[in-house]
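What follows is a single structure, written as structure tokens, with notes after it.
A single protein chain has been omitted from the complex, and every remaining protein chain is retained in its original position.
The first chain written gets the first letter, and so on, giving A and B; residue counts start at 1 in each chain.
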Amino acid sequence: MEDDVKKFLYVNRKAPYGTIYALEALEVVLIGAAFDQDVSLAFLDDGVFQLTKSQDTKEIGVKNFSPTFRALGDYEVTKLYVEKESLDERGLTADDLQEIMWEDEDDDWAEKPSIRIVSRAEMADVFADQDVILSF
Amino acid sequence: MKFGILISEGPYTHQASDTAYHFVKSALEAGHEVPRVFFYHDGVNVGTRLSVPPQDERNIQQQWSALAKDHGVDLVICIAAAQRRGMLDANEAERQGKDADNIAEGFRISGLGQLIEMGIETDRLMTFGD
Partner (left out) sequence: MATLHTVNKSPFANQSLLSCLAHAKDGDTVLMIEDAVYGAASGTGLADAMAARSGVNLAALGPDLAARGIATERLLAGIKAVDYAGFVELAASHDRAQAWL
């Protein structure tokens, strides 16, 4: 079993709405979840803007897909690495991001946060630990 | 070694599909395998059989179709991205009640699962985009 499991990382470096990359990346994550691989998501540079609270797209006429991030736990996608330096540079803190939780079935379904704020050096370690890196 | 290729930009506007083409050609010449190329985002537009570039320019679609024919490279266009952008094969055109289809020879339309499968089954995944 373990032999068949690869570490997949989805790298998000682009902001939502201005281009479709963020939305179509999320569509890959949702489909990819069915393949039982070891999945992580990385958000750095402008990618951190994908996770902010209070996105309201009504007036631009584009679908607001940000609530979908909160459903990732149901797909067993529970590791969302967010780079602290990228937040800092953009005047954001962890409080500006949506609360994204998952339920740990091995721990009496305890709710745990999916977002892990990491330093740039730690993000580099996450990258270096992967088998397959998909960038959008 | 088996290479999987992801192309995320359309032809002519971006260089991504050209760079990917040269990479794949060189990989095959070096004796590597390229079982599949997956076209996503605007990359799906590479697979239209209706493009008519000027005679003195490369024909990107035909270059890829030739690789499929000569080397058995599986050219997969993402169905979700394709439908957004008006890329339909004959089956899908009928299913959606459209009056035309436009997928070039050697290309086929399939789901995003084919991208994940490519990542699992190849040794190295290369992404070309913008």
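We take it that contacts are C-beta pairs under 8 Å (C-beta built on N, C-alpha and C of every residue); 3 or more make two chains touch, one makes a residue touch a chain.
In this text the structure is predicted, and so the values were computed from the model without any measurement.
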item	value
Identified contact with the non-displayed chain, of B:V44, B:L88, B:I109 or B:L125	B:L125
Selected residue (touches chain absent from view) among B:H22, B:K69 or B:R95	B:H22
Where the missing chain touches chain B, by residue	1, 3, 8, 15-16, 19, 22-23, 25-27, 29-30, 32, 124-130
Missing-partner contacts on chain A, residue numbers	11, 13-14, 21, 44-45, 120, 123-124, 127-128, 130-133, 135-136
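The criterion applied here is as follows: only the chains that are shown with their structure count from here on.
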item	value
Interfacial residue positions of chain B with respect to chain A in the complex	6, 8, 40-41, 80-81, 111-113, 115-117, 119-120, 125, 127, 129
Complex contacts: residues of chain A adjacent to chain B	4, 6, 8, 20-21, 24, 27-28, 31-32, 34-35, 37, 132-136
